[in-house]
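Missing here is one protein chain; the remaining ones are kept as they sit in the complex.
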Amino acid sequence: MHPIAVVVNGTRNERSVEPRLLLSDFLRHDLGLTGTHVGCEHGVCGACTVLMDGQPVRSCLLFAVQTDGHELQTVEGLAAGDQLHPLQQAFHETHALQCGFCTPGFLMTLVPFLKDHPNPTEPEIREALCGNLCRCTGYANIVKAVERYAEGLSR
Amino acid sequence: MIVEGTYALPGSPEAIWDLLMDPEVLAKAMPGTRRLDRVAPNRYEGTMGVGIGPITAAEFDLVIEVTDIQRPLSYTMQIDSKGRFGFSRGTARVELTPDGAGSSMRYRADLQVGGKIAGLGQRLLDSVSKMLLRQGLEALHKELTARLT
Amino acid sequence: MKPPPFRYFRPRSLEEALAQLEREEAKPLAGGQSLIPAMNFRLASPGALVDLNEVQELAGISDANGTVRIGAMTRHAAVERDARIANRVPLLRETMPHIAHPQIRSRGTIGGSLAHADPAAELPAVILALDASLVIRSTGGERRVEAGDFFTGLFATALEPGELVTAVEIPAAPARTGWAFEEFARRHGDYALVGVAVRVTLDPKGRCESCRIVLLSVGDGPVMARSAMRSLEGVDLAPDAIREAADRAGSADIDPPADIHASAVYRRQLARVLTRRALTRAAARASETRQ
Partner (left out) sequence: MTGRYFGESVLRLEDAKLLTGRARFVDDVSLPGMLHVAFLRSDEAHARLNGIDVSAARARTGVVAVYTADDLGDYWQPGPLLVPPPPIPGLVFNTATQGPLARDKVRCAGEPLAMVVAESRYVAEDALEDIVVDLEPLPAVTDLEQALMDGAPLVHDQFGTNLAAWVHQTKGDYQAARAKAHRVITRRFAYDRGIAAALENRGIVAHWDSGAQELAMWDTTQAPIPIRNGMAEFLGLRESQVRVVAPFIGGGFGPKIMMFYPEEVLVPWAAMRLGRPVKWIEDRRENFFATTQERGQIHHAELAVAKDGTILGVKDRFLHDTGAYDPYGLTVPINSQCTLLGPYVVPAYDSEFTAVFTNKPIVTPVRGAGRQHGVFVMERLLDFAARELGMDRVEIRRRNYIQPDQFPYDHEILFQDFRPLVYDSGDYPAALDKAVELIGYRKFIKDEQPRLRREGKHPGIGIVSYIEGTGIGPYEGARVTVEPSGTVRLSTGVGTQGQGHFTTFAQIVAEVLGVEVGSVEVSTGDTREFHWGTGTFASRGAVVAGSACHAAAMKVREKILALAAPLVGVAESDLVVAGGAVHSRGDPAKAISLGDLARKANPLRGAVAPGTEPGLEATAYFGPDRGNAASGVHAVIVEVDQETAAVEIKRYVVVHDCGTVINPLVVEAQVQGGVAHGIGNAFYEQLHFDRNGQLLNASFMDYLLPTALDVPTVEMDHVVSPSPLNPLGTKGVGEAGAIPTGAAFAQAIDDALAHTGIEITEIPLSPGRLFELIDHATGKST
């Protein structure tokens, strides 16, 4: 077992972990942050995307022990209390989610993307999303949500 | 999956027949073989493990039975291997014809794979089988050359 | 799909990492974006991993005496965003977005991809087209290997046990050089069915002085289309010459594998079409820089 200290959504957590423990399992089961979802565990579906030091990573392709000393953000860290993050609000307003299982991964992929691309074109949005699978929506409303969010930023 | 071709070997069919049936030589011709014992006149058992890139060379149990023997011109090998990653089995028909001082070996293997290697490795199966065949034939050639001199 | 157990080491320096690799008979863990899926499937079960992610000295891009040096632990995303790469190694810049997906690129590393040597990977083909060298270290010292000598087979490289790729060095391109990368994948970010990296340099009269055509997903590793390359040397890069070279690239120069997504015949066709398209773009770029 390896002791680790990792800041998640601004809170420091100290735990002892087996090296093989996947970050996705650590977040979900050790820290109880079950908003991060696991869809494939081989790095294709994107549902488990979280931010590590601000960068989007697949938490099923990282060992928890590797995050020692780093900062993570999960979907639980987006809203401020009952106030949805503007991107979450845009998803709500455009009906960009159905079953919602893949949604946290989309949000966590988009947050850093939108920081770098505050005014993205549709092709840019679609390319940014190509590492996240959604089986329900057909993506159209997710693209719309991003456009609505970006409009909100530029207003 | 069918793999076939011809390959030139040193030594006439008569000269190399016993060597081809020698478990040590046979093991050389099958890359990754760790151990191979003749347990009956035409039956061999052993273990093998082939690692490719990041894939760990997990141990497979290997059984080979030689049938349809037409000494010194042809035989069929029934190959059966299984392990944690799945299984591989099938037949390999080998025909030898004299070719100058050496032999021309015609081979036709009909192999099936199953389990994880089939479900996850399909992208690489063709390349891997080509590579193993090439390595095996080269090793066989080298071994025969060494033993014949 | 949970990985098997392993011993874990997390060195802070290259010296420490090399010593651990040697002592523990460990496998290096770079970005882990190929290794960890294989472990989750329990196809890979390394006894020990030496995690290179905290070895700061292995990451970073520098530029000296015309050579661009990329540290092995530089992330794909960093290469993609780097202005020097965009200016000095535009072929590499053009290739980066084709590599997997954004989340993979923010974790995956240049050195990891090269050492992994997947025959479908983009970077081995590109650094071969760029005539780059790899810097390799072990506790015994440092050596340099040209890309052409580094890839030795299916997932196989010139790396010996205990050795690490520490950087890749890309020489400056001569004047009048054009480039292009093309690939065909079922979906963006998938393993390409075929890809090609092309670099051409024109002589002052506008004829092809030298060129490199390197294909991926058509063999055990990156494959140089040698007869196609020879056919263009000293030749005006007119459509007919390009078409003929592309035909060679799709036929004599490769022996592509088949899988469920593409037959060998289809891969040959894609190799032909993509090579022609890449050569056409590269030639146009080269003549732009000539003017």
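Each chain carries a letter (A, B and C) given by its place in the written order, and its residues are counted from 1.
In this text, a residue touches a chain if its C-beta (ideal position, glycine included) is under 8 Å from a C-beta of that chain, and two chains touch if they have at least 3 such contacts.
Since the model is a prediction, treat every value here as computed from it, not as a measurement.
Taking the full assembly into account, the omitted chain touches A, B, C.
The residue touching the chain not shown here, chosen from A:Val8, A:Leu33, A:Val57 or A:Ala150, is A:Leu33. Touching residues on chain C toward the chain that is not drawn are 1-5, 41-42, 184, 186-191, 193, 260-263, 265-266, 268-270, 273-274. For chain B, the list of residues touching the undisplayed chain reads 82, 84, 86-87, 89, 112-116, 118-120, 122-123. Listed for chain A, the residues touching the missing chain in the whole complex are 18, 20-21, 28-29, 32-42, 44-45, 47, 74-76, 78-79, 84, 88, 91-93, 95, 97-104, 107, 125-127, 129-144.
To be clear about the criterion, only the chains that are shown with their structure count from here on.
Arrangement of the chains shown, judged by which pairs touch: a linear chain-to-chain path with two open ends. The chain pair with more C-beta contacts between its two chains, of A-C and B-C, is A-C. Centroids of chain A and chain B (each the mean of its C-alpha atoms) stand 49 Å apart. Note: centroid distance chain A to chain C, computed from Cα atoms, is 29 Å.
Distance between chain B and chain C, defined via averaged C-alpha coordinates, is recorded as 33 Å. Among all residues of chain C, those that touch two or more other chains are 41. Not a single residue in chain A touches at least two other chains.
Touching chain C in their complex are the following residues of chain A: 2, 18-20, 22, 25, 41-43, 46, 49, 55-58, 60-63, 65-66, 68, 109, 113, 127-128, 130-131.
Chain B contributes residues 52-56, 58, 84-85, 116, 120-128, 130-131 to its touches with chain C in the complex. Remark: chain C residues 1-8, 10, 32-33, 36-37, 39-41, 49, 51, 53, 77, 97, 100-104, 106-107, 187-189 touch chain A in the complex.
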